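A single protein chain has been omitted; all remaining protein chains appear in their positions.
What follows is subunit A.
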């Protein structure tokens, strides 16, 4: 099979959308944090914790949606920790973020060992199943690609629109954006910068955790160490790629996912027989870096990103 042919298979597009879904959740989460002025490097660890928490909840007998809720709640707890340290205390967002990633990752592994001390291979759950949307899923090529996905995937794409509407069309979104542009302007209008920023980080961290939960509850049906595998860091880049706009960030996530889906399939082609497979593995990252270089030139960084705000300080 030729690489061009791959682009016309439904399975390639279905895989693209599936791979993009967790990235979309986490990218939206990071975007909300950064729009409020807080860089959240806890994303990688929070995704790990969400992946475990959601799966563990379902394994313990809850429903799938309750599991998503549990993952979100765990993410929000780490968001509370992150924002308490970075917003009212104004500590370094880099150090706190990396600390949260280390803490969330290692405490997740610890919890895993506590919960399942003896197992060698992790147990499976019954994950979200694809739901074929009536009529739409009958469209050739597009139908199986876009409309035969799991409910969590549909939720990811709906959330893009929701986050966009909230950010640009509501007073709340305006306050979040203003907190990331000039917190003094927010304070001068009688709003609490601390509340807005902490709220944004907590909600955003919850979404990151749902992104992690997608991996164990929708993409796969089990939890492995290292399964998040740098997706959090990719999302940080996707926020820049998307110029801090939800729609553009979603396009970035889909683009990255398409490269990823393509490279797996390209390994099976005649070309794959001659080129070492590591080259294919590198491809999405290299192309992402190139795309990032091109796109981020026009990116508009929130002016007060990573600038702590203390009321009453001069």
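Just so it is clear, contacts are C-beta pairs under 8 Å (C-beta built on N, C-alpha and C of every residue); 3 or more make two chains touch, one makes a residue touch a chain; residues count from 1.
Keep this in mind: contacts and distances are computed from a predicted model.
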item: Undisplayed chain, where the name is taken from the UniProt record, one of "Nucleoside ABC transporter ATP-binding protein", "non-specific serine/threonine protein kinase", "Allophanate hydrolase" or "NADH-quinone oxidoreductase subunit F"; value: "Nucleoside ABC transporter ATP-binding protein"
item: Candidates A:66, A:141 or A:172 - the one touching the absent chain; value: A:172
item: Residues from subunit A at the interface with the omitted partner, ascending; value: 169-172, 174-175, 177-178, 181-182, 184-191, 300, 302-303, 311-312, 314
